[in-house]
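With one protein chain removed, the remaining protein chains of the complex are shown where they sit.
Chain naming follows the written order as A, B and C, and within any one chain the residues start at number 1.
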Amino acid sequence: MTVLEQPGSSRNTSSLAGPPPSWQPRTDPAPLLPDPEPYRLLGTDAAARLDSGLLTRLYTQLVRGRRYNAQATALTRQGRLAVYPSSTGQEACEIAAALALEERDWLFPSYRDTLAAVARGLDPVQALTLLRGDWHSGYDPHEHRIAPLCTPLATQLPHAVGLAHAARLKGDEVVALAMVGDGGTSEGDFHEALNFAAVWQAPVVFLVQNNGFAISVPLAKQTAAPSLAHKAVGYGMPGRLVDGNDAPAMYEVLGEAVQRARRGGGPTLVEAVTYRVEAHTNADDATRYRSAAEVEAWRAHDPIALLERELAARELLTDAFVDDIKEGAEQLAADLRERMNADPALDPMDLFTHVFAEQTSQLRAQASQLRAELDAEAAGHTEDAAGAGGVAEEARP
Amino acid sequence: MTVLEQPGSSRNTSSLAGPPPSWQPRTDPAPLLPDPEPYRLLGTDAAARLDSGLLTRLYTQLVRGRRYNAQATALTRQGRLAVYPSSTGQEACEIAAALALEERDWLFPSYRDTLAAVARGLDPVQALTLLRGDWHSGYDPHEHRIAPLCTPLATQLPHAVGLAHAARLKGDEVVALAMVGDGGTSEGDFHEALNFAAVWQAPVVFLVQNNGFAISVPLAKQTAAPSLAHKAVGYGMPGRLVDGNDAPAMYEVLGEAVQRARRGGGPTLVEAVTYRVEAHTNADDATRYRSAAEVEAWRAHDPIALLERELAARELLTDAFVDDIKEGAEQLAADLRERMNADPALDPMDLFTHVFAEQTSQLRAQASQLRAELDAEAAGHTEDAAGAGGVAEEARP
Amino acid sequence: MTTTVPATARKPATMAQALTRAMRDAMADDPSVHVMGEDVGTLGGVFRVTDGLAKEFGEDRCTDTALAEAGILGTAVGMAMYGLRPVVEMQFDAFAYPAFEQLISHVAKMRNRTRGALTMPLTIRVPYGGGIGGVEHHSDSSEAYYLATAGLQVVTPATVEDAYGLLRAAIASDDPVVFLEPKRLYWSKADWSPDAPTEVAPLGRAAVRRRGSSATLITYGPSLPVCMEAAEAARSEGWDLEVVDLRSLMPFDDDTVCASVRRTGRAVVVHESNGFGGPGGEIAARITERCFHHLEAPVLRVAGFDIPYAPPMLERHHLPGVDRILDTVARLQWESDWTAGGGE
Partner (left out) sequence: MTTTVPATARKPATMAQALTRAMRDAMADDPSVHVMGEDVGTLGGVFRVTDGLAKEFGEDRCTDTALAEAGILGTAVGMAMYGLRPVVEMQFDAFAYPAFEQLISHVAKMRNRTRGALTMPLTIRVPYGGGIGGVEHHSDSSEAYYLATAGLQVVTPATVEDAYGLLRAAIASDDPVVFLEPKRLYWSKADWSPDAPTEVAPLGRAAVRRRGSSATLITYGPSLPVCMEAAEAARSEGWDLEVVDLRSLMPFDDDTVCASVRRTGRAVVVHESNGFGGPGGEIAARITERCFHHLEAPVLRVAGFDIPYAPPMLERHHLPGVDRILDTVARLQWESDWTAGGGE
């Protein structure tokens, strides 16, 4: 009688009322939603429960980190670094990311996160190799379990997921912490990485440093979301919103996420609300796109100042203590300056060494060509074999 | 005294307590969250308020749509279509998508959505040109404002956003409705499109047909989200969850989203919970990955059956009414069959006509080459100029 | 991989079966080999090339992923960093494009970037080419993109035996391999024993598939059978054509190719991919650089036209066929009374 008598249709209309058959909410969204306000400890009552040892440890690292940033920027002015994207103002995020991990864990830094790598134990000179320009990556990632600093934005996030997943398949309790900027969350790779992580329940912590800008583009042109942490619910993982300048809050939230991941609880998305106090890099002119007043407001919410206030309240901020830390930081800077002032040893023939495990005949031929050119150069026949060695200073964005 | 006396830091610590300065939740997430259960009208008390005219209109379209699907699948068995991805079981989504739009609006169908295009007025033969194989797209997109059927998944979504944004910039009140499958939501382009739409407040409606599978991959391997509609909150747009087999519910929800977009309210993400009753395409073997019981349960929740029940309760499902509709559907099918049985007129020289507006000298030379080959073939010198004309039947996934 | 099998043990097998068997054997030999991609598990892949792997090795070793190619390749990079040996399937060539950034900016560069500390023993299987009646985006020939990317090995079998041998070699390689599978040869058959695979040639060696003296056809993948047919047909025109199957486009076997061309003095490169900017330009240029004074005529090319891939009903006009190859061979300046003016 009805149309459903046609082939391919069913006459069984008994269960017609009711929801679609295989529909079932698999996760309750409520616990995945971030708090409406960034989580803070400093300046709140909860600060009282914080361990002084932790606070001084964080403080020491923040101060060293700030000094490291300042020194690296100075090296660009001296022509010792091609470019430096400073994390000044974001040190609480960088340090907390490094300290939240155990040795066996892996860190996946973005191009701005040399400080997190250094705080994890990487030699600062090796961390800056990429930016000095003698090689693409200055360290063996296996040594400290730090993936190469990643320039193409958000592309390191699926790597972190794959590595964490592989570790889990092998039965290793390894957690991967991957860092990305607010701008990077707009990339397709961010989406695909978070989705894979959630489906696989991979032990990954995604740390978004929302520093307000992607170069010149403010957050409001990047997203209309209530917060970046709210993206978590769309993947079925918890989102956490934290004051990224509150070092103990960052440390606590990242630590919890790392533990959750290690226990098999799956991934977490953490948004740290912070600010890029300096320009995008030394080559950028931030006055083109933001006001001094905005920067000043954030300097007043400085991660070091926030922590100093708490330390001062605990009467821990003695001259001796501060001097000691400053001295250590100065030493770090002096050492870095000195070592970066030495010209790196470079062998142009390295260009061919690591393209493949086994050199192809084509590369062997090209290597001989370069060898001959270098020999000719050494013999003084030519001064500038490339004719393109001059680097326009303005050409470095 | 403190570290902040270093250059680059601020001594102003007055506003240290309190949240980060420029932090401000810009959207309240609550209204963006979808209902926990798919929205339904049929089988609920709310069905009473539905207009009978609308119901019979929807019913007519559903029946014709089902018949169209059946005919198209039959054409694959007769070798008249290379492949057909049927939307049997999903007709309520397809029809509602077409009817929710005004003439000036644009539809962005995926490769499975020929029915939506046909319901919007496109000639079924033109809609099937891609799948018959005589050309890539069989229609002028401007005629009915239907973008070409899109095969690379989710790539049509940014197009919809761009078009809607452009229309808005020109002051036209045009809405774009873009269709994508549950699997397609995992692609980076889904993410980027929704984000652009939300930032631009573009008048776009994203319709996700969650039919449970991406070819063989079930939803649980695709996402861990509470629902796909929950992804909306991460972009700052409202998410709606609907029973995709409830035609009036689909029509209502899409209609509301279209109106909202037209009024300048920005994009909406609609997840329709439905089921792909047939195999992925005629070439697929669905028994490899799902049980007959699951399919049967969904046949019992069939969109046509759901609507028939309501029509019957209203005593509208008379023999005359049903016969009339069936006859119309049969006519549609007969017409389609007949026209698809005619071999399409093909001119191989068309291969060169539309690569560029102005043919390059290279293409002119290649066109002459083909012209010469065709002439030789016509002269009977050669039978099969390509030597590669044989198409392995099994090679069509 | 070094056992040689008596011909008696051989029976007809398809290229698809040989590929399946290669993955199966690699997974059995090495627990770090993981297969992943869209529909590769339960379904066994839309071409059934991974059929049975999930059943035999479990879903953790042969994994149905979410539908996101950059995510698939990107997570495979991370898995490789942790010591696994992922074998990634891209469902169709055009659907590898979303993964290009991962491929170009990471897969191809990782060893070099880290001075060998991080290696990418990844195999990326890409069904490629046309001739199967696929709708648009299902028949692209994307090899030119891979060839232009330093750090990738690019390999493609044209025979059932090579399908097994080259895929085993690709999976065993410590460097990334884009493994291009000619779709329309998936069901090509040959006598081959899946139970005792034959010797595996190393990557980077071309094979002379037919000896000849008049001219050399240089080809690979889906065009090999067409070239073999053309070489047969050429006999009646008085041409005795040699046919070289490149098998590996990178590394490129200059020795085998040049030895052949130096002997015959004439060459035609044949491939399906667009002519302009396609592999044929590189191949013709390097032959000319190396064998100029042995050439009686310019190296010519027979390739797909410089158009988006043709719709199914017209694809036979687009694909290089026997007649187009023979027409081109005829242009190799056989007459002694040739006068200046170039190949056109």
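Going forward, a contact is a pair of C-beta atoms (placed from the backbone, for glycine too) under 8 Å apart; a residue touches a chain by one contact, two chains touch by 3 or more.
All of these numbers come straight from a predicted model, not from anything done at the bench.
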- Query: The chain left out here touches which displayed chains?
  - Reply: A, B, C
- Hidden partner chain, touching residue among C:47, C:82, C:97 or C:239: C:97
- From the list C:57, C:82, C:128 or C:145, which touches the chain that is not on show? C:145
- Message: By the contact criterion defined above, which parts of subunit B meet the unshown chain? Give residue numbers in ascending order.
- Response: 135-137, 139-142, 147-148, 152, 155, 157-167, 169-170, 176, 188-189, 191-193, 195-196, 199, 350, 353-357, 360-362
- Where does subunit A touch the missing chain, residue by residue? 82-83, 130-136, 151-153, 183-184, 186-189, 214-217, 221-223, 288-289, 344, 346, 348, 350-352, 355, 360, 362-363, 365-366, 369-370, 373-374, 376, 382, 384-392, 394-397
- Note on the structure: Listed in rising order, the subunit C residues that touch the chain left out are 70, 94, 97-98, 100-101, 104-105, 108-109, 112-113, 136-137, 140, 144-145, 147-151, 250, 252, 258, 262, 273-274, 276-286, 288-295, 297-301, 305-308, 338, 340-344
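To be clear about the criterion, only the chains that are shown with their structure count from here on.
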- Query: Which positions in subunit A touch two or more other chains at once?
  - Reply: 188-189, 191-192, 195, 199
- Query: In subunit C, which residues are in touch with two or more of the other chains?
  - Reply: 65-66, 68, 70-71, 98
